[in-house]
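Removed: one protein chain of the complex. Kept in place: all other protein chains.
Chain lettering (A, B and C) follows the sequence in which the chains are written, and residue indices restart at 1 in each chain.
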């Protein structure tokens, strides 16, 4: 049955709340309104105001209270309304959510999930198209997840909620309406497993979240060129599947990492660094990075010139192959 | 004359305030107390309470008001008391300080300097030994600077204050008492110029801030092994001196990047990614990264086991050479 | 160890100050004299009508797919025009994203604001020309910019007042709290105008704060808290004017709560039927700020048929110009992406700009 990513996420929240009454969902406008993207739609009417509720407008307050509720014994799943609005909560996320379990020598665990609709491509105004995943991947203690398909949306969110560690869950908002034929509930490979979305021999495209789909489109387009591209979906940045990335590179000898975030000091750098560390002699060309320019995310009408697309990916493939 | 980094920074602030009455210095305890590290010592008595003053305890307030004062026409130089306490200001730093000039299409400029004593090695309690430079290097619109010597402390801070763009200025607190024979005022190479601190032929150690000194010690120790190591000081992460890094690698064929921050998604990844992109055929071995483990910064008595040191650097050199 | 200030002097009155009641009848309110000349009263009316017309045009342009999104001020014309009108040209305003009305009073070209909502540019006006800051989307953050700007003016002994707008929801964020506190501690010439339009998207005031009123928060910073009927342009003007003059006299900042209502959806992307009732809407419609003021002006003989015609024509002209400027407006030059982030950009900019230039060139051929 055809399910959108948005539906899969909503269903995952619903099923998790059904399965465990310690799961609570809260944030700005997630209750009565059901979230600005409707990901929490009907959860309040179904589970009541103590299980799904709206908060005052304060992201640090949302994350900080989630930490307290988790110490008490709940499993809070909180929403940051948009990527650009996670920053007010940065201290609670990095100084406490990430560090408190370690600080406590394991006596305190924080099974908190922070959901963040992220990335661009929807023609939004400023601060609504950010890709801050590298920040959180560099904050030890957090897990960082980003599904690229509806089935992963369901399964990874369920896993995130069940996970005893704090998880930052990046939802590719431009893919909320992406459809997949899948029966829910479903189970996909767990955290730390990259998945080959398309097998290929010429080169590997490495992506996560919104760019997985773009890479698949690039791979199809590449057939004309006679290129057989492999597409590897990282799915989780922390834990990072080094072995999976290396294995794919060994098959193809060429790798291109693709993300929306600016290239400088982005996740692509980590992937490239690891590949040359772990598969030096298999690299037939440098690992190339295709991502946003090193400028602030632009106005809606200019985002197409900023974001990676099929042409830029194929251009990078060509550069890699002709190296 | 022997000058410590702390003295050089204090002198730079003094001279900048002397040279331009638009320069104001403020933050927590920087006025009457002269800062917890005395970097702002005697500025208030010399220039008065309107040029150097204490604020309420609120980092977002400090950075947010600095933006407003800069729009008005001042050049605020504000202090975040410690690295771990920049996080409450993250939204103002990333959403406004970094983005507003671009948002304004150049009609608003923010000549703000945010000084951050950073890094570990001083046996401090938690949150006082963080290395958050990768976060800010990934936020387009900011410049990110970190001096490793007293003369650079003076010259780069003067340049940062004169710079029309916002600058995050990372002061290696464990090196505040590091001495150098230098006459102040002094001028060292500008932003975007990496500097070879020690010429060598065997391999290049790449560092910035606190690890420059550690790399120099490693290079001396390496002589016993018969290794002639080059030490390259990046000095500024944004702008990043790609050409300088490539040039050094071309001389030595081997590169090891060293920083205190956790390795995963750190600046070392960017350096490694660029080197394999820009000097693929000159790499005789992978670019190796020596840095903090991917764990929260540990308790003081354990930091020696977390931080890069001479042995770990030489161990990496050996791995690179024996590749 | 006793308290340093008389708290009661800082608390707002029980009922918001209003000079015009719902029916448009003028009432004397002690301490808030109406000191406006006839042409000023007409100006207030003019700005409110223009605001509403431009707002309507913006909503239509959004419906026609010409704007990505738009945040309407419908119902808040008096709160915005009345407050902004209390400022002098040399003063400054730091708005959120809903202050089109205040922008008009300051002389900002509304087209520049619609270009933001269209996505032509992230912003398109020079704050230094009109002393109207860039629209600020991260909630409440602009309050700190206002405070900092005012601190600067104060340090220079420059006679200038800074006004910052934020919403009822914003009052929950940390930044406005820090802004109010800094302003008080540094005795900065600031006026913080909270447009309490009863909602933060779908979240009603009662879920936002349990304070007696938002104005009561002022006492926690040692500044006076004022309240006015934000649908009464005269009451709003009179109260804000006092706060502005207080700041100008060097007596420090204050907080003004303008009690009003957002008649439209939060933005054109929102569906308010999910969280509010027609009854509520009807109740506030009866308090329409423009209708009320019209009744008053007519009773005073200040609003002739000719004047009304004149203003309507001007409003139509505005709307027409906006349609022409915004409709199918071309996107900006993509290469401008690299022009503004830095005065002295890193070397990578040359590479990346060249990459984009070449790409654009080849797309033109292909």
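Here, a contact is a pair of C-beta atoms (placed from the backbone, for glycine too) under 8 Å apart; a residue touches a chain by one contact, two chains touch by 3 or more.
Everything numeric in this text was worked out from a predicted model, so none of it was measured.
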Omitted-chain contact residue, chosen from B:29, B:180, B:284 or B:318: B:29
Selected residue (touches chain absent from view) among A:29, A:165 or A:233: A:165
Absent-chain interface as seen on chain B, which is shown: 28-29, 31-34, 36, 54-58, 60-61, 84-85, 87-88, 123-127, 264, 293-296, 298-303, 305-306, 311-312
Touching residues on chain C - with respect to the absent chain: 1-8, 10-12, 14-16, 172-175, 177-178, 181, 184-185, 207-213, 216-223, 229, 259
Touch residues of chain A, complete complex, unshown partner: 24, 50, 55-56, 58, 60-61, 63-74, 76, 88, 91-92, 95-96, 100-109, 140-141, 143, 163-165, 191-192, 238-243
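The definition used in the following text is that only the chains that are shown with their structure count from here on.
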From chain A, the most remote chain by mean C-alpha position: C
Centre-of-Cα separation between chain C and chain A, whole angstrom: 36
Separation of mean Cα positions, chain C and chain B [Å, integer]: 40
Separation of mean Cα positions, chain B and chain A [Å, integer]: 30
Residues within chain A bordering two or more other chains: 60, 84, 87-88, 126-127, 264, 293-296
Junction residues of chain C, two or more chains touched: 121-122, 138, 174-175, 341, 346, 348
